[in-house]
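Shown here: the complex without one of its protein chains, the others still in place.
Our next item is subunit A:
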């Protein structure tokens, strides 16, 4: 009896406290983590010391990082906030990395070896301006000084402790400072800029105390435009606003002279206005006219001379000071599949220090930036290494004509992700890189067995761990039985498509989409959306799935659309098309044609619907469902939600059979003075729901879930409260949530949270929505849950009718027929602020759900949905407890073991994607931001499979031993019996 109870208690505890954490040796078995930094904006090499050679970079994703020059690994990395844009970086005293960020307001110093912050200064100024960082060699009281111009004020800051030594305001109204220059060997700086776009201003300032030494200005008849190039420490080159006249501005010894040279004098048949490429190479500058790059040399006495016109795509790096006042710079030119890296001396165009040709992967696109660094070879000559940033945001180090390393930093800016199945395993085709033979298999199992029996030596344990981590099983290129192996297809901001293998995270293929490439017709193409286009089930062996990429030619909503169809297995662009209409929305329809291509409806800016694929079959399927297809649009800036039905063919162009007019059915106009839409969320289209009934075990009751794909959750806040948390008082702030049926426009539920404020993160699944917001009264974050039930089918309670099947629970339902719903909701406090929220999804939807929350600390935290159950009460009855209802507490617990990212941070977390595996218990979780993280997650533990550390060998051996023992004892008893008979 006592034993029975003990067993029972054990079972109860075992089942009610799902342990989601993992053991130390399980890290890396199913999860992988990749770190990226984003597109590099600026790079500073640090190779002087004998220590490890490194490069400090700042990126467009506001990351400051140091990379190992040998392998490209990250030594350390800091991700600044999204509004803390890095303006400039440099290295001071050979041990500090100085960064200027946040529009020149924050100056920080980081310790170069380990990335610890040494000091931080905040710099303020009277007005907004360009931010410039200049490292000087001026020393004030043994302190090295860094001079910063930001917000209309010049600051001199000590490198040692960040103390502002002096500052000087430039209050002149329209002064736009372009450069801060320190001539070599002097102890003053020039601050030069344009005032009112037509006057050149020069200030000479003593760098030791900030005293104004000289101020000169010179008016110019025309107007200056934008950027300037420095061609000597006292000479600038600029363009006038027409882009046709070059201006050489010299301010030697305080005397300003502006010399104008029409570009047509230098370049015959110059087709259009030029753009200056800012640089600071002595005696040389670069302009660009359309796609032609022109290098112009400044010869003494103000003469300009064109040295080269390059028709190919060319990237020019900044100057690098070699010894004895020589300057070198790099330029990279494309020639077919190769790139040519040339390092030239600034004063000698003809003499190339280095000329290398490197074969470049076509999928990396053009070179955008180049940074060079020199080293002294053993024979005393200069060698150069070049860091190049490509169009796809990848970063490569070139040295001695080869690519030393490359980083796929485009993956730091994923726009959209979808998944694809892998090819089916075919007999006789070996797809694994290394197939295990029987002997190795046996050896592996013997090792495992030794581990289980605790007979393994430390070396054996290491071998077991290595075997587990490097299992070829998980990185095979075929489908597996459990559905763990898939392809994650990611579209990045650079317009590149990556396919990552879920087993080990390696890149299977990558493709820079030609259709999202900049061209004459399409100046600023951007990728918008990625969706599965064709998923063959019937012909899975001989047909490849494909994905659809939707993009458009520019940021405005009426720019023309682009479609591209990509083979999921090979990355080949099957076809692409420039659309004649814009793309405002992409709606995948729940219908497929006979080749299993999914029908898509693209809505343009004029509210016309366009059907794809453009085939007669698609149109016949579409015609059949014509009256049942609706769409809606949320116009968040003017607070209107509108629902549309399809009407007829477009009037404008009669020949387009695939274009349909829309008819406005309903609209919900939110009062703009009191509500502003801040979040909308719907259910995932492919979510599997196992049952429509919610059982209430306590009183043997049943409630019917209102499971509908056409529900929209909308959260609005008071317009005043749409800013930062704490910018309004609780009295003038409220959060209103709506549940709207998007077919009829019926508001099914509306609730107001007084004294609450956004940002709202929400997730919608089955019949519930969970959302996260800030409660101003309680000064805490809160999470609420709304569950919605269908009351109109609640009277289906007659057992006999149900037994004989006389009920209408499975008959198709229409949104027009019902509106009787009941909602239940509850709110809880929650400690973290969230960056993203998602919910687990499994193949059949049987497994209980867990919420996955991307916390502010860039981790993913799992929380059982049972904690967000509106039926929770302070004292649940015995029956309710048995059902698994947790007693109500005012805040949601954070269980440290349920961080599914364990000790890893997914820096800059932006999205969490869950994909169902074939195994019902398991869901695949992919979190992306700057970093990528992938893991398997079992919300109710893996109840349907043996754990990975289950020893098959031990089981087999036990069985064999048992069979042998039975046989031996049988033999023995036979013998004994025979002996007895003979007696």
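As a convention for this text, a residue touches a chain if its C-beta (ideal position, glycine included) is under 8 Å from a C-beta of that chain, and two chains touch if they have at least 3 such contacts; residues count from 1.
Convention: contacts and distances are computed from a predicted model.
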* Structure fact -> Among "Rab proteins geranylgeranyltransferase component A", "Glycerol-3-phosphate acyltransferase 4", "ER membrane protein complex subunit 4" or "BING4 C-terminal domain-containing protein", UniProt's protein name for the complex chain that is not shown is "ER membrane protein complex subunit 4"
* Structure fact -> Among listed residues A:329, A:484, A:630 or A:899, the absent chain is touched only by A:630
* Asked: Of A:210, A:444, A:588 or A:911, which sits in contact with the chain we cannot see?
  -> A:588
* Structure fact -> Among A:603, A:659, A:851 or A:868, contact with the omitted chain is made only by A:603
* Asked: Where the complex has a chain not shown, which of A:557, A:897 or A:973 is the residue touching it?
  -> A:557
* Structure fact -> Per the whole complex, from A:438, A:541 or A:799 the residue touching the absent chain is A:799
* Tell me, which residues in subunit A touch the chain that this view leaves out? -> 1, 4-5, 7-8, 528-529, 552, 557, 583-590, 601, 603, 605, 625, 628-636, 643, 680, 682, 685, 689-693, 695-697, 700-702, 704-705, 707-710, 742-743, 796-799, 802-803, 809-816, 878, 882, 981
